[in-house]
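Of the protein chains in this complex, all but one are displayed in their positions.
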Amino acid sequence: MTDFKQIENNLKKEAKKLLESAEVPVVLAYTRGYDEKHPMPFAAKSVADVEKIVFNEYCNFNMARYIMRFPDAAKIAIAAKAADSRALVVLIQEEKVRREDLVILGIPASGMKDPKTDQLIDSRTTGGLYNPVEYDILLGEEIRGQKTVSPYAVLADYEAMDKEARWAFWKGQLDKCIRCYACRKACPMCYCDPCFIDQNKPRWADKAPQSPGNMMYHLTRFHHLAGRCIDCGECSRACPVGIPLYLFHKKVAKECEEMFGQAAGMKLEDKPVLVDFRVEDSDQILK
Amino acid sequence: MLKKISIKKINDLAAALMEKGTLLAPVKEAAGHNFAEIKDPQQLDLDYYNTIVSPKTVFLPQKEDFVRYETAKPVAEAQPVALNIKATFLFGVRPCDAKSFQIMDIHFHASGIIDPYWQQRRDATVIFGSAFDLDIPAQDADFYQTLGIGAADPEGSDVFMVKKGEDLLMKAITPQGEEILARLAMLGEGKPADKKYFEEYIKKGSQHQTRNMCLDPQVIAKKLEDIFHSGEFWQAQSAACLSCGICTFVCPTCYCFDICDDTLFSRGVRRRVWDACMFTDFTLEASGHNPRTHVYQRLRQKVCHKYSFHVRKYGVISCVGCGRCTRYCPVNIDIYSIIQDAMKA
Amino acid sequence: MSRIGVFVCHCGHNISQTVRVSELAHFAAGLPDVVVAKDYRFMCSTPGQDMIANDIREHRLDRVIVTACSPLMHEHTFRKVIEKAGLNQYLLTIVNIREQVSWVTDDIEEGTAKAKALLNGAVYRARLLAPLSSRVIDVNSDVMVVGGGIAGIQAALELANTGKKVYLVEKNSTIGGHMAQFDKTFPTLDCSACILTPKMDAVLQHPNITLLTYCEVSEVKGYVGNFDITVRQKARYVNHDKCNACLACTEKCPGKGISGWDEGLIKRKAIHIPFPQAVPQRPVIDRDSCTYFLKGKCRLCEKVCEQKAIDFEQHDSFLNFKVGAVIVATGYDLMDTRPLIQYGYGKYPGVYHALEVERLFNSAGPTSGKVTMRDGKEPQAIAILHCVGSRDKNNYEHCSRVCCMYSLKFAHLFREKTSADVYQLYIDIRAAGKGYEEFYNRIIEEDVKFIRGKGTRVAPSADEPQRLIVEAEDTITGKFVRLPVDMVVLSPAMVPRSDYKEIARLFNLSTDKNGFFMERHPKLAPLATMSEGIFIAGVCQSPKDIPDTVAQANGAAAEALTIVSRQKMELEATTAMVNPASCCGCQNCVRVCPYGAPFFNEQKGVSEINEALCKGCGLCASVCPSSAIIARHFTNEQVLAEMEGLMEF
Amino acid sequence: MINKNPYIPIPMKVIKIIDEVDTRDIKTFRLSFLNKEDEASFKYLPGQFAELSIYGKGESPIGIASSPTEKGYIEFTVMRMGTVVPGTVTSALHDLDEGAQIGIRGPLGNSWPIEFLEKKNVVVVGGGFAFTTLRSLVNYILHEDNRKRFGEITVIYGARNPGLLLYKNELAAWQKRSDIKTIITVDKGDESWQGREGFVPAVCKEIAPSPQNAVTVICGPPVMIRFTLPVFFELGFSKENILTSLEMRMKCGIGKCGRCNVGYKYVCSDGPVFSLADLEELLRDFATYK
Partner (left out) sequence: MSFEPKILGIACNWCTYTGADLAGTTRLHYPQNLRVVRVMCSSRINPSFIFRAFQLGADGVLVGGCHPGDCHYNTGNLYARRRLAVTKKILEFAGLEPERFRVEWISASEGNKFAQVVTEFTAQIKELGPQQKLKIDELLEKI
């Protein structure tokens, strides 16, 4: 289990150093919310802000979501757990940010919890990783020897369903959607503004929260995230009506990994799989 | 009029109400409770804290069809969608939500042009308010006390309900409440002890602790006007905000909507659908100009609308402290803290 | 609300036998926005066309739907019709009810039903069509030819003779290319230099040709008609304007470097011209072998140069050219055969590759045309191995096409110049070409030994240490042969230049799996590329002989001419554009476009599309997550609407 | 409006379409009522607007360009919106033919404050396309029943070039009348232009209307307004006597949908007409008038 206090102290220490150096005007980290259990994403901009930084097992937020908010900052330091670091890798691949403009404060984390359910989320939504894949400074001991679970293990039950059951399941889930769009807003990869679903020309789907529009929104979004979703699970945690979107994203990620041999956000030099091709891709993938 | 019923027999009450009209009550779903039509009396469930989405859905459904048409046919042939108003019983509304209806009434039918949908549904609905369980502490996110609402506040309800041991006490607050209680034969008469219990419960409810601060509507309204142009304040408050629509969609007093046309195979419908001032395209004009491109401008609009503009326009704060926006915010933004900070700013 | 006219063609009986055309017209008349619907026997006939034109005027139509044969047949015809009647040609929609309806069914019910569905789709689509206009651009009339081999020389001369200005870019210090290295050319055996050097000289003298030797293209911007190309002039350390080619410098120079021109068979001076007939006749200093650059002193050349032409301070410089079209003729390399260790090239001095042998034959070559080996002896037995690395699934699958013929040429020359026995080890002899079979027959007569079998191994002879043993299986006799020889000549695969990737990147060319540049169409556009205005000629496209290369060069010149001889040109109208208000700056479009049309505007944070490069495939529109790209004539809305119409009934 | 559903448009018929400008992207639509009772209940004043509605496309709030003194029809002048992607509703309107049916909801919003203007001199300042409700006002005042209720009327109207002036015939008619002073200006004229050249603020400065018992009513592009206001302050007009009409993203038009607020006021129901004094009081989070 991660020593959260130690990470917090190291985070403060590094943040202080960086902000004092004036080289880095923003450190993206966490602060206390209205109580301990509800921390908030936080942009520390001065040495005085450093004291407000916290880190605990509820700091799930994928901070990569925020890096595009500071167009004027020459450099941004960012606290990054495994999933955050993968998100950063994708954003670097997609040229939304340059690696040299980031100071990645890596956080090895295990024991993260969903504040709504108090359940451990480690193996469910972080792609089975505990350590960041890319960082400049690691704020704690690298985690080794944890039981590694395949990130796709949770899919087994759903894959085993027959198609009617699976349809019934997803229809039921997606019909609940109230189109608050928290999933896309919480997603570090969903940076489109406007989102396709907000377009009037073309109008892809109804604005009203009913089955056809919900289907179009979510199925298309699954497609847009194919080969890009880094399995942070923020979409599901943000959802006020509890749709397990991460399952679907995971499934698409699994298929992409099997078809194209590449998991999202693992290597800086990779290209997202759907804007890439190999001549030798097999036609079997279409069967 | 004070009536009572054994909680064990609550399903009989449900059945009776279903006979007389549509019964809406909190129904358990995977992620929590939500108001929905009760189809089976056994569904009625008193074991909830509050619903995810507020019961405003009953009067202002997320989607409201206005008119259906065929695009190739003349405008005159379009068919307004009938409302099919039926007697409705909205059962188990928490005091803060009951209060929210009164606030929304000001906007929808006490000022300017009357919204016929809101009005007709409101007129046809009897509100069965239900006190919070005072033995359970209020959730951290709640702050209805700040808005002057008690945990067992009957205001806004037609009938108000309080649990007493194995019994549910039901008191008529309005003439509509009187009328419906009189028509429910399975209800027993409340004893003087029940009456005393009920009254004390309400009193005790006003002392029930939620987060609380002293808030004068005029003062906070003025304060927010003063700091309206303080970019620093609003940028700090909105640093984490994702600009999603959760807070407004779950809110009992948010009413913004969009009007849109959906068509398929040259048939169409014009409808209104909830919209949210937190969405980036909310104020996007046809010209492409958008006066609120930044997150902070949108969060500021939301907070100021509730605590300043609404006070200026309608005299009351448009918030009931139900805590939903805070509870469901994916990044734990808390409007109570923002107001606290604003007062200090 | 549109005003749509629908015109249903019977095509004689072709359509009307399985589609009830009048019912179809009647159905169309009942669809929203359709103001007139008619059927007619032959819509493409003059009366049919006139009917459409009249109805456009009479009913003030703003969309026309012709329900007839495939758009691949008559779209162009009807576009002209509506254009003449004052409508933009892109406001036409063709419904294909012949090839895709009436001819593929014999059931009139089915045929009519499908035709209605297709027509309805067209009405939905037509409502959303927008008039498009082609952008007209000015065309620069100059051409750049990249590569100064025979292909480049030929193309440059052809273009220059038509009066166009040509920039000929060559990375070596002389033009001429591989052909200038040869002694004789097959099958006529005329002297290579004799036929090439006059052309080289013509290039130098031509008033319309600017010769840019010792230069490489470093950046290509712009698009057809308006390329903006930067060329790096490598430092020569000799001021060519002052130099009078007395070559005193080359005599005095103490530096020795390996002569690439002579395929490394001998050394040459650090300041040098590659060969006596080099064009231009101007030396350059090779830094890597120059004593001054290596040791910091010498400058002998400077002392002997009366013209004061030596300039050790020269740097690479960059020159900028604007041209309307480009011909890429960068030629080839021979495959490096060292990795094929079974042949022992680089290990056994008796093993040569084809270009080395060309130089041995050449009277201006390292041996002044005498066939002597590295040890100075004349070979007694020579084996020529065909298909080394080519026609070989482990290396290059392609046939290099010219090896058979030059191997025969070698055999002839060996027989002529030596008394050696000459063996040809071949898979089969490919002699398709004018006079080639005759040449082959002639060589057979010359007592050359043909062994049908691929040479499999070259090894030193155990008995005679100076000799080599070539192993092969004679597939005619089925016997395994071991030939003791003195000299082995490899005919390696012809492969693209080692820098082909860079060239491909610069000019946005695609390459086949071997790295040869891809033509736009293997049959119908063998010289054009996917990049409009860029043509290819010679072996950079695929191995070929000199006549084919020259023919291609002429063809490429003609193709380039069709562009640069116009002052203006129309660009594709159905290009894509970006709606900046919707662009999220993900740059997917930039990543996927095969033509490099989209680019990212850093300042605005949005993608933009260079319409001159866009071919209208629509790939960018489908990878755009925020639907910001409008693929004109196939916009998301238009496709969605058409789908809706197709699915309605 | 008591018994009527304010969200459902009434049917109208397009009886005339006028191309107003050379660029063909502004048209005036003359609409007549299909139902007599709708006509009877459609009582409006200059400055009000309506939601023009095309089923399947949507609605667009457009100021009423005709004057209530014109009977039997109402008029709207509509610009086709959108540069890259055409505006859905305005494009659909522009594609209409005479004889087509459309829906409208209205009249909506407040109006130019007629009672406040009475007995006063009115200076009408307009720029470009934003002259529609000003035309309504001028025609209302010029009507023989109304003219004597108002003092002197001065109209200063400008456009980028002569081709972009709206209502050209009417302008010419006004210029011939003696009971109204009409000054037309263009930023840049063409060969045939005989009138004045110059920007509206400069012309206002030159004409220098007296602030005595006068109100100015200004509509135009933001840049024109920004430079015109100081001219009127300098001339001595008070903020109470400078009126303008706001354009916002309005949807419902009846103050319910919540998106067109400027501070605590909804432009659609509390406006669109505000005095500068009103606007000062409101919080200005909309860039247009910042």
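Residue numbering begins at 1 within each chain, and the chains themselves are lettered A, B, C and D in the order written.
The rule is short, and it goes like this: a contact is a pair of C-beta atoms (placed from the backbone, for glycine too) under 8 Å apart; a residue touches a chain by one contact, two chains touch by 3 or more.
Remember, it's a predicted structure, so these values are computed and weren't measured experimentally.
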Touch with the omitted chain, as defined above, among B:55, B:205 or B:268: B:268
Selected residue (touches chain absent from view) among C:1, C:51, C:117 or C:399: C:117
Residues in chain C touching the chain absent from view: 70-72, 96, 98-107, 110-111, 113-114, 117-118, 121, 510, 518, 530, 574, 592, 594, 615-619, 621-623, 631, 634, 636, 639-640, 642-644, 646-647
Touching residues on chain A - with respect to the absent chain: 158, 163-171, 196, 204, 210-212, 215-216, 219-220, 222-223, 226-227, 248, 251-252, 255-256, 259-260, 273-279, 281, 283, 285-286
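Just so it is clear, only the chains that are shown with their structure count from here on.
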Neighbouring chains shared between chain C and chain D, ordered by label: A, B
Higher-contact pair (C-beta pairs counted), A-C versus B-C: A-C
Rounded Å distance, chain B centre to chain C centre (Cα mean): 70
Separation of chain B from chain D, taking each centre as the mean of its C-alpha atoms, in whole Å: 39
Separation of chain A from chain B, taking each centre as the mean of its C-alpha atoms, in whole Å: 32
Touching two or more other chains - residues of chain B: 71, 258, 260, 266, 288
In chain A, residues with contacts to at least two other chains: 193-194, 201
Chain-level touch network, classified as line, ring, star, complete or other: complete
Interface residues, chain D side, partner chain C - complex: 84-85, 92, 95-97, 100
Contacting residues of chain D [partner chain A, same complex]: 85, 88
Residue numbers on chain C that touch chain D, as the complex places them: 1-3, 577, 579-582, 630
